[in-house]
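With one protein chain withheld, the remaining protein chains of the complex are depicted in position.
For chain A:
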């Protein structure tokens, strides 16, 4: 007979408010095989854990069940406590009577009955549990950083400075991300390029960093400590090893009128190009869609003028496999496109605002480019339609954000601050101009942020109008902005020369596809999910993968950098050990019964199942059986459900355990 201890937690009042914990503990004590049961206010606290340790020793327990919160929250805590008391940690389980019971039910009677049931079937599970020893696997001390924006750069530099190898993969031809596009940054108004470009150069020159630009993640295999990542290097059409970055090809390219994405389509570039002059690496790439050579087979000027002979029209995509121990995902964000048609997505457009049809309605990032010294206007605020200096500029906040009816309910977090910054930049550059801001709420938490916003309003003379805009239309060369001032309670109509919309921050295109390759979870807006909102903000639920920056949710630069350094610290913690302990939830084959049909091999997503020949002493083949490599096994258990002879078993989730649970229902 088992000797199991049941420990029922009150969780302050979180559980005991709806569940009669004393009754649950009492009923648990009556289950056959339960030697001890008790309830306590905070099981996870030090006295609570000591209670468990003491009970294990005093009552000679051979299993423990803690009925408290979700195992996702405290399973590790209690397994550690059980282990300290001399119990095998895998014989300590948790019954979830908080998230799955007390928090979701109101009726005390029903909730108590359910909690008792949860305890009952979990006790059965513990009874049939086996002592397991953690599996040790080697750690590859090399990190992969996906995304070369400020988040990726910060994480890469931190890890590389600690002496570990780093591989950085960036989709665009240059690293730098959105921060390289910004003009000046809040709340200090220092130039973004000035603080960003040195870091970009550091990445390129760092002996520990391997940089792949114009490359994407093709495939991710493996697990924490041992990932195999296939990187697709897209054909650049320029040999990076030969190119000196002299730029002659770009000056000679006859195709000069291609809108540059880096300038939000307002500057022009050639078909062979670097996105911006400070690009890292400073190696051009040929845009094959727009290159005459690729479209009609005639031209090849760049190849003729290239001294080192770096231009290679025959170049193909190449695949490289990198072995890494940890992955930091830092893919960043994109801005909500208001011209998007409603039928294309769940997110509705803003047709009434005329964006995309009226040229002088632009988004925040375009304004950044106009204000940037390296932008298409050389830092002068000029409107796109006729190049005149706008004298009245209307800024509209929360376009797309906080608009549930348009599809996005969250706050994009950075827009209040960057709009305040825009009004200042505008005021500094156009002294006789007037900025108006339509806003819902000015949200300025952060060090020095509210002071910054107050400065925009009080010293830089931006007129803040609390209310939303209903409609905009062109009248002559002006844009009529119709809105309301809800504080005064009047309709407002402003004739603007330029309108800047603070559009919502969204997850990067293809964020969901990347998540599927990595096996990490994402929310309905495609932002990646952290393992715990408060206590594990940079870890993914998938071990060995960490998050940094706006791919996890809208974030400003200071938050992004903090998170990136935090992710780097997590990677370094992982790399501090040579061996890593893994949960021993892996499949094992019972060779006696295995008939060698290898159905398990076909379904195994990890390729962990191999054939093993069993031979007698004379070396004659007796039979072929399946064999699971515990280092590679991910522990999904698909093999067990597939096995026709039930001769493969997943430790921790054996048929015996599950059947016992079902029987007790």
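Observations, loosely collected:
Just so we're on the same page, a contact is a pair of C-beta atoms (placed from the backbone, for glycine too) under 8 Å apart; a residue touches a chain by one contact, two chains touch by 3 or more; residues count from 1.
Just so we're on the same page, contacts and distances are computed from a predicted model.
Not every chain of the complex appears here, and the one that does not is recorded in UniProt as "Heterodisulfide reductase subunit D", selected from "Multisubunit sodium/proton antiporter MrpC subunit", "Anti-sigma regulatory factor", "Multiple sugar transport system substrate-binding protein" or "Heterodisulfide reductase subunit D".
Across A:385, A:529, A:562 or A:629, the single residue that touches the chain missing here is A:529.
In the complete complex, the hidden chain is touched by one of A:30, A:58, A:110 or A:477, namely A:110.
Here the missing chain is touched by one residue of A:250, A:585, A:598 or A:624, and it is A:585.
Only one residue in the set A:133, A:321, A:373 or A:659 touches the chain that does not appear here, and it is A:659.
What chain A contributes to its contact with the hidden chain is residues 70-72, 96, 98-101, 103-107, 110-111, 113-114, 117-118, 121, 515-516, 519, 521-524, 529, 541-542, 585, 603, 605-606, 634-638, 640-642, 650, 652-653, 655, 658-659, 661-663, 665.
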